[in-house]
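A single protein chain has been removed from this complex, and every other one stays in its place.
Chain lettering (A, B and C) follows the sequence in which the chains are written, and residue indices restart at 1 in each chain.
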Amino acid sequence: MSTNTLENNPLREQLIEHVISLFRDTMPFNQLLGLQFLRKQHDIELHVPWQQSLTGNPLQKILHGGVTATMLDTIGGITAIIETIRLTPCDELANLQQKLATMGTVDMRVDYLRPGRGTLFVATAAVIRKGSKLTVCRMELHNELGDHIAFGTGTYMLG
Amino acid sequence: MSTNTLENNPLREQLIEHVISLFRDTMPFNQLLGLQFLRKQHDIELHVPWQQSLTGNPLQKILHGGVTATMLDTIGGITAIIETIRLTPCDELANLQQKLATMGTVDMRVDYLRPGRGTLFVATAAVIRKGSKLTVCRMELHNELGDHIAFGTGTYMLG
Amino acid sequence: MSTNTLENNPLREQLIEHVISLFRDTMPFNQLLGLQFLRKQHDIELHVPWQQSLTGNPLQKILHGGVTATMLDTIGGITAIIETIRLTPCDELANLQQKLATMGTVDMRVDYLRPGRGTLFVATAAVIRKGSKLTVCRMELHNELGDHIAFGTGTYMLG
Partner (left out) sequence: MSTNTLENNPLREQLIEHVISLFRDTMPFNQLLGLQFLRKQHDIELHVPWQQSLTGNPLQKILHGGVTATMLDTIGGITAIIETIRLTPCDELANLQQKLATMGTVDMRVDYLRPGRGTLFVATAAVIRKGSKLTVCRMELHNELGDHIAFGTGTYMLG
């Protein structure tokens, strides 16, 4: 979507790594859940290995719906930020960094498609609307077999 | 809404307490978050005291949006089940208990109204549609000052 | 919510009437559906009498879900605008008027609670979040008997 690719600019790349570090290393709830952030070229994936502590029904070993919602909200939010960084001219990146702290989710819809069974859960997101203030993302949650467990739509405000 | 009040039937009351115990004592993720369930006459409230581990941004001490979503989904789900128990004739309660295991969230919308600041977060829900298979709830999250932090709508399937 | 009531300021009142006239008299699709806007003190109601042309299933005389969605979106939008006018200082009203043209719905959820039967359908809305750029409303649709037919949540952007 952007003509300025990541590789072209070290400042932009640095800011993206900074944001990932914020989500991964400084947010207590993300750490409690063991959220792992993986760069995949221009995209980012969110991985969570199955753990007993993340289940709802303990007999069925199914992921708690709150974990699903957290993963979808988180991957949507970080994807919205990274896309915003990508589309921001280099001389405005410093300004953008200051606004990141006020970034927030406006609203989100989660559709629970299948019980959250599996050993590894992978959340991905794609930007479907990029405005100056609002970004809308679609989010997906799959397990390690590719089963589609949940789907979400989130509206995020930046600045 | 129901003409058979809780007080009138020990079986129904027993089943409601059983459901609360399931949510409170056997679901690992609910325990990880420290979810507290309080009976208030015919309604139930979900309480979570602020903890560092539930925050998103550590500097601002704001509740992580995933905790908000988990609380709204949970209070909507348990309220849907309890309303179903209330509206079920006594001779069908045993049958209902077997179906509880398959109860699940179909979809949910969360609106984040204000940053989740506070020392105690209280989630409440009300049933706005009660069908034979589907129940729709509105959910709210307030802090100890009564600030309206989030609002949700959830569709739940039972059986 | 506002300390500046409608009665206090003719400019504000004039702008509100202007907005209602825009919705009622100049929007072709609103006219096609016969949308009627009624002032009720500080609130506004949207009325639509049953008409054959607004039904989905012709045998059951049930309102088409698209009419329901249109009514909820419209009452949410006009309520968001009027609340914004109410909360705008008088010396910024002229500036606000220019921004009204760019006001739009960001997203909306509709919950269809009951079949849309009745002779008169009444939509109402309440603001649940008022930010500088975004307004979130809850919307309701009832029939003339007070049956709750549908419920919605909408996020609106202004300016």
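Basically, a residue touches a chain if its C-beta (ideal position, glycine included) is under 8 Å from a C-beta of that chain, and two chains touch if they have at least 3 such contacts.
Please read all numbers here as calculations on a predicted model, not as lab measurements.
Trainee: One chain is left out of this view; which of A:Glu13, A:Glu45 or A:Asp111 touches it in the full complex?
Mentor: Once the missing chain is taken into account, the touching residue is A:Asp111.
Trainee: Provide the residue numbers of subunit A that touch the chain removed from this figure.
Mentor: 109, 111, 113-114, 128-129, 136, 138, 148, 151, 153, 155
Trainee: Take the complete complex as the reference. Which residues in subunit C touch the chain that isn't displayed?
Mentor: 26-30, 32-33, 52-58, 60, 64-67, 69-71, 73-74, 77, 101, 104-112, 115
Trainee: Counting contacts across the full complex, list the positions on subunit B that touch the omitted chain.
Mentor: Residues of subunit B in touch with the missing chain: 106-107, 109, 133-134, 136, 153, 155, 157.
Keep in mind that, in the parts below, only the chains that are shown with their structure count from here on.
Trainee: I want to confirm something about subunit B and subunit C. Since they are copies of the same sequence, is their interface symmetric in residue numbering (over half shared, so same) or not (under half, so different)?
Mentor: Over half of the interface numbering overlaps between copies: same.
Trainee: Which whole number of Å gives the spacing of the CA centres of subunit B and subunit C?
Mentor: Between these chains, centre-to-centre, one finds 30 Å.
Trainee: Provide the C-alpha centroid distance between subunit A and subunit B, rounded to the nearest whole angstrom.
Mentor: Spacing between the chain centres: roughly 26 Å.
Trainee: Provide the list of subunit B residues touching at least two other chains, using ranges where the numbers run on.
Mentor: Each of 109, 111 in subunit B touches at least two other chains.
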